[in-house]
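Each remark here refers to the structure printed beneath this line.
Let's look at subunit A:
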Amino acid sequence: MSQIKSFEDLRKIKEDFGKRIQFREKSFDPSKVVQIKVGFGTSGIASGAKEVMTFLRDELEKRNIEAVVTQTGDMGYSYAEPTIEVKLPGQEPIVFGKVNVRKADEIIERYIKNGELIDGIIPVNYHTI
Partner candidate 1 sequence: MAKYRMHLLVCGGTTCRSSESESIRNALEESLERNGLENEVKVVSTGCFGFCDKGPIVKVIPGNTFYIHVKPEDAEEIVKEHVLNGRRVERLLYLEPEKELLATGSKEIGFQKKQIRIALRNCGFIDPENIDEYIARDGYVALCRCLTEYTPQQVIEMIKKSGLRGRGGGGFPTGLKWEITAKVKSDQKYVICNADEGDPGAFMDRSILEGDPHSVIEAMAINGYCTGASKGLVYIRAEYPMAIKRLRIAINQAKEYGLLGKNIFNSGFDFDIELRYGAGAFVCGEETALIHSMEGKRGEPTFKPPFPSEHGFLGKPSNVNNVETYANIPVIINKGPEWFASIGTEKSKGTKVFALAGKINNVGLIEVPMGTTLRDVIFKIGGGIRGGKGFKAVQTGGPSGGCLTTRHLDTPIDYDNLLAAGSMMGSGGMIVMDEDDCMVSIAKFYLGFTVDESCGKCSPCRIGNKRLYEILDKITKGEGTTEDLAKLKNLSEVIKDTSLCGLGQTSPNPVLSTLDNFWDEYVEHVIDKKCRASSCKGLMKYVIDPEACTGCTACARACPVNAISGERKGPHTINQEICIKCGTCMEKCKFNAVLLQ
Partner candidate 2 sequence: MELVKLTIDKKSVEVEKGTSILNAARKVGIEIPTLCYFNLEGMNIENKPGGCRICVVEVQGRRNLAPACATEVTEGMVVKTNSTRVLNARRTVMELILSDHPFDCLVCPKSGNCELQSLAHRLGIRDIPYQGEQSTYRKDTSPSIIRDVDKCILCRRCEMMCNDIQTVGALSAINRGFMAVVAPAFEMNLEKSPCTYCGQCVAVCPTGALTEVDNTRQVISALADPTKTVIVQTAPAVRAALGEEFGLEPGSLVTGKMVSALRELGFDYVFDTDFAADLTIMEEGSELLDRLTRYLSGDRNVRLPILTSCCPAWVNFFEHNFPELKDVPSTARSPQQMFGSIAKTYFAKKLGIDRNNLVVVSIMPCLAKKYECQRSEFLTDGNPDVDFSLSTRELANFIKLANIDFNSLPESDFDRPLGESTGAAVIFGTTGGVIEAAVRTAYELYTKKPLPRVDFEELRGLEGVRAATVNFDGLELRIGIAHGLGNARQLLEEVRDGKSQYHAIEIMACPGGCIGGGGQPLHHGDASILKARQKALYEEDRNKALRKSHENPYIIQLYEEFLGQPLSEMSHHLLHTQYFDKSTQIVIE
């Protein structure tokens, strides 16, 4: 990793990162990549986020779905942990709450594969800067 010494260096990382998100691996078709973020704060982990994350990573690969699963911090919906955010290509991200393995399976089968929404969506009720 090279050192950052200027504003330009920062901007380069920002740009590279944007590209990397889109083409995480060359074989990926950006229009098909599903992006999933798992709320991985203490509350999320305590309610089972780890299990959900492993399940999603394993199953998406098994089921041949091109997806990127990453961790993120607490989304704030403590009443609905674990929470995950799923972004289908070209669509607004959707947050699902109270996700366990069964629900994760349902999300893959119904939402990711078919675009069918399922119960337990959490409407994003804040603006972020």
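Convention: a residue touches a chain if its C-beta (ideal position, glycine included) is under 8 Å from a C-beta of that chain, and two chains touch if they have at least 3 such contacts; residues count from 1.
If you want to know what made the cut, all candidates are chains of the complex that A comes from, given by their letters.
Please read these numbers as outputs of a predicted model, since none were measured by experiment.
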For this session: Using the touch rule from the top, find which candidate among 1 or 2 meets subunit A in this complex.
Result: 1
Problem set entry | candidate 1 partner contacts - residues on subunit A that touch it in the complex | 1, 3-7, 10, 13-14, 16-18, 20-21, 37, 39-43, 45, 70-80, 83, 85, 97-98, 109-110, 113-123, 125-129
